[in-house]
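Left out: one protein chain. Kept in place: all the others.
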Amino acid sequence: MKSYDAIVIGAGHNGLANAAFLAKAGLDVLVVEKNDYIGGATVSRELHEGWQYSNCSYVCSLFRPEIYQALDLGRHGLEVVPLQGGVTFKQNGDYYGNYHQPAIRRREIARHSKRDADAAIRFDADLMKWCRLIRGFLLRTPPDPASFKIRDAMEFASLLKSFYSLSESQIYEFIRFFTMSIAEYLEEYFESDVILAHFSGGSIIGTGLGVYSPGTAYVLLHHAMGDIDGNVGSWGFARGGMGSIAKAIASALQSYGGNIRTGAEVQEIKVRGRKARGVVLKSGEEISARVVVSNLDAKRTFLGIMNPKDLPEYVIRRAENFKIRGSSGKLNIALDGMPDFPALEKGSPLTLGHMHFTDTLERLERAYDDWKDDRWSADPYVDLVIPSQYDPTLAPAGKHMVSVFVQYCPVEAEGGWTEEKREAFGATVIDQIANYSPNFKDLILHVEIRTPSEIEAETGLTGGNIFQGELTLDQLMFNRPFPGYAQYRGPVKNMYMCGSSTHPGGGVMGAPGTNAAREILRDLGKVNTTPEDFGDD
Amino acid sequence: MTRSGSAIIIGAGHNGLVCATYLAKAGYAVQILEAREVVGGGASTREFAEGFRVSGLAHVLHPLNPKIVKELGLGAKGAKPGTAIDTISLDRDGRHLTLSTDSVSGAGLSDADAQAYSAFKREFRRYAKALEPMTMNKPPRLKDMDNTDKLTLAKLGWKLRFGLGKISMREFLRVGGSNIYDVLNEFFEDQRLKGAIAADAVIGHHMGPRTPTSVLTYLQRLRGELYGAEILPSGGMGEVANILAGVAERAGVKIRTEAPVQRIVVTDHKATGVQLQSGESIEADIVISNADAKATFLHLVGTEYLDAMFAHRVHKTRTEGTVAKLHFALKDLPRIEGLSEAQLGQRLLVAPDMRYVEHAFNHAKYGRYSDAPVLEITIPSLADTSLAPAGQHVMSVSASFAPYSLKEGWDKSTGDFADKVVALIADYAPGFAAQIIAREILTPVDIEREYKVTGGHWHHGEMSIGQSFMMRPVHGAAQYDTPIEGLFLCGAAAHPGGGITGIPGHNAAKRILAMKAGR
Partner (left out) sequence: MEKHDFREVLQRSPFFPRADALSQVKVWSPWNGYQTARIYDTLASEYFAIRSSCSVFDMTPMGKYRITGPDAIRFLTRLVTRDISKLKPGRVTYVVWCNDEGQVLDDGTIFHLGDDGYRLCAQHNQLDWLLISALGMDVTIEEETHEVAALSVQGPTSYSVLEAAGIDGLQELKPFDIVNTFLDGFDVMVSRTGFTGDLGYELWVDPNDALALWDAIFGVKARGLYDVRPIGLEALEMVRIEAGFIVPGDDFNTAETAVRADRSRSPFELGLGWVVNFDKPYFTGKRALLEEHARPIKRRLVKLSTEGNKPPHDSFLYDGKNGQRIGTIKTAIWSPILKSNLAMAEVEYIKGKRPAEIWAQIYYQKELEWKVVWERCEISGKPFWNPPRRNATPPEPF
């Protein structure tokens, strides 16, 4: 029986990043993956002949440039192309165009409200303040507020120091930002309905919250603080689809001598004498290791592949109550050509970015009300992107790959999902798009409809929650996934967590995997191969 | 005693009375100016139909903080101004639940839930207790702290870490940011029980059970329980105000009613007195406003004396009330199946399950009143027969949600909403409609007009995190002093917010005296 230094369960981007940093430090690492392909939710597959579907995550902004650099992912084939444009269509035939060129963007905001165009300057500067502060915490292990360890105290001190780089009123404003709803936060700046709707949409993506729920303003940051070439807030497409990220990290991992086994589902983490010893695969095969790292979500890790007798009662209770309700659906559509959006001028660059069809906060909030009652939104919020406009590898020439992210879609539609309900959900979404694009339906060659139930079945994300656990105030920082277990170490020795269930959460950042690797290397007394935050003066 | 100076307090609500008494005892010549003809503000009794009297706004309270009771010498009556009551959550099938401070009972309730309730209340009261150092002091500033601030934070840290212990501290830091819906689902199975607790967490706030931070508003409520069970005041809430006014006057405070203030006079960036609507000017060394922040800064002071962003912050505070108050004069006692007369005298809730409460809230988000509102009902004439003619009764109902900014406007909708509430009560109390002799409804718009509270908000502004602690009502005016020298806040707009607690008044007085002493 072969023994490894470390086994990482799950070849999602965090598992791979974790393994890569361990391998880079000289450990003998194996990643085991239940599917026949790697990537988890950062995956691209040919689900319709000639089309590459990134059928889970679909855009990239948060992936940490520090990790990109440290693993040399550019040489391993990763290329992230900045995304441009973006639009929110109004019901009256008008739209707000989120042009990437600043001068015309400003003029476009002014078209809806002159005041908002000027308020956007104040808003951008304020958001940048919060981004700078939060960004510094991404590649760090959250300190435990109940601990007396020097390391936790030092970490808290450094946290406080960053806080104190703000002025007093900015500190309060930051606390407000952190705890407010996106709608109310934006209403402190803007007055135009469509501007409010456009900027608030990003805050509900993947959450079980509405635009008026406290704590959603912060989620905006989760989507706004990505860096592409130093430009805070820019989104990008990974060339070749999101799977390219996983492939590049896997390639880096292999270059450091790490191994990946697909089609190898873990049955259980073996624990003896309160120490993790390795894993048992579904096939019955046992693989032992000094260290076992789970990239699975907290529920699946503790309730799925660990034996309750090995776990403290507290961990089981917390895992049972871990909030990981899915709220998003996804349609992946192969189109025979570029759809028309008659509200836009021919050749408008706005189709290059995120396209939305919800023009008021009330419509956004009502979409959430449906989800609370276990229904998909009758008037859903849609984030539609057509990456094949930039990326020739995704679809045959002249044809297009469309990714449609849908908020909200329940984990269990009232009475459970059926094929008919799934189709009806898909039809609701396509109708929403077709309201603004009359030829959209005619161009459809193939549609993949994914509710949280399909997302869970394929990726293993419990409840189909794209963040491996809701990003609510009670599940952030030192509370993620549970109080007392936020430093990547599991409840038994030599067992670690590296998925988005841990700080700083989901969003294809790679930070949880990297942070977990730092803690593992520290415990093993190995040289630290993980990057520090680039910092910002 | 030497005179420390003169003070004007705008508004004879209970916080103004508490603040006044403390200052008078410390040697200030204090004058309270009240716009209405009676003292008490939101804590007053009103006669809404001949011979029928009722608590005007708040109709139940927890005992006042014992420190305030003792220091002001409120006596036994002040410590417990009425009858202690339980909460009974009404059930259409007569399987009502009775919720006491530490126990719950009722048909069909599982032992597991009953036990969980006791454990839950104990644990959550401990969280409320851990926050006490924050409650009875000015909220600490987070930069340029003074010694009081450092001490407050040190006490808070100590209480969290050693008062609660490691496990509870971690749990507290987790649930503090959570919503009551998810937390209750962790603890309980029974829908009725969860509905009742969830309603308690959100009543008076623009929140539903699923709204994150609704655990914090629940903890605010539990703070009152630290001092004892809920009380239905004898003689209505006005009696509480009368007790406070009594001690205030004995301490030398002058109270002038029907003396509405037009503006606060600011000379060289300093408050130097007030001008009444009558035109009369009164000078004082300091001016203390028991009014809400918008009324104080935007109307009484005026934006021209304030920094622009500060005024903007005040302007943007959320102050829209969500509760309507209904009063019914009844020719006889309503009958609710399964409730004895004694039980009818308790606090009755219509909040059958969390989904019901959430749905009631959904409407408020879109400027509509609840299709099926959450009700908090008391029949105070059972305990205090003086409130109604012999054999007859008054019923006092808080109905949520009834948002201040109703899309179609309250002018058209007041009657419809009242009818809806009557019909809903009649679902539980058959024949209720026929018992009504007279009724009164105070929507948030009416409350704003009658009680001079912007938005008719119970708490003078939402108690969301962004409007709590060192951000209440806004940062820059969160330590009771304000950007205008000599102007202070002492009402529910200030930390720790609304409820009949007297704490903002106490804290404000403490702050004024500390600043006077140069601390």
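Lettered A and B in written order, each chain numbered from 1.
We adopt the following convention: a residue touches a chain if its C-beta (ideal position, glycine included) is under 8 Å from a C-beta of that chain, and two chains touch if they have at least 3 such contacts.
Quantities reported herein were computed from a predicted structural model and do not represent experimental measurements.
Participant: Kindly state which of the options B:F310, B:F361 or B:Y451 is in contact with the chain not pictured.
Facilitator: B:F310
Participant: Could you tell which one of A:V81, A:M128 or A:M477 touches the chain left off the display?
Facilitator: Counting the whole complex, the residue in contact with the absent chain is A:M128.
Participant: Which listed residue, A:V32, A:A119 or A:M495, touches the chain dropped from view?
Facilitator: Touching the chain that is not displayed is residue A:A119.
Participant: Based on the whole complex, identify which of A:D28, A:D72, A:D94 or A:E362 touches the chain you can't see.
Facilitator: A:D94
Participant: Determine and list the chain A residues touching the chain excluded from the picture.
Facilitator: For chain A, the residues touching the absent chain are 94-95, 97, 99, 101, 103-104, 106-108, 111-112, 114-119, 121-122, 125, 128-129, 132, 165-167, 169-170, 189, 345, 347-350.
Participant: Even though one chain is hidden, which residues of chain B still touch it in the full complex?
Facilitator: Answer for chain B: residues 269, 298, 302-312, 315, 476, 483 touch the chain left out.
We take it that only the chains that are shown with their structure count from here on.
Participant: Across the complex, what residues on chain B touch chain A?
Facilitator: 141-144, 161, 166-167, 169-171, 173-179, 182, 186, 210-213, 316, 318, 355, 358, 362, 365-366, 464-466, 470-471, 475-476
Participant: Along chain A, where are the residues that touch chain B in the complex?
Facilitator: 145-146, 163-164, 167-169, 171-173, 175-176, 179-180, 184, 187-188, 209, 212-215, 314, 321, 323, 362, 365-366, 369, 372-373, 472-476, 478-479, 482-484
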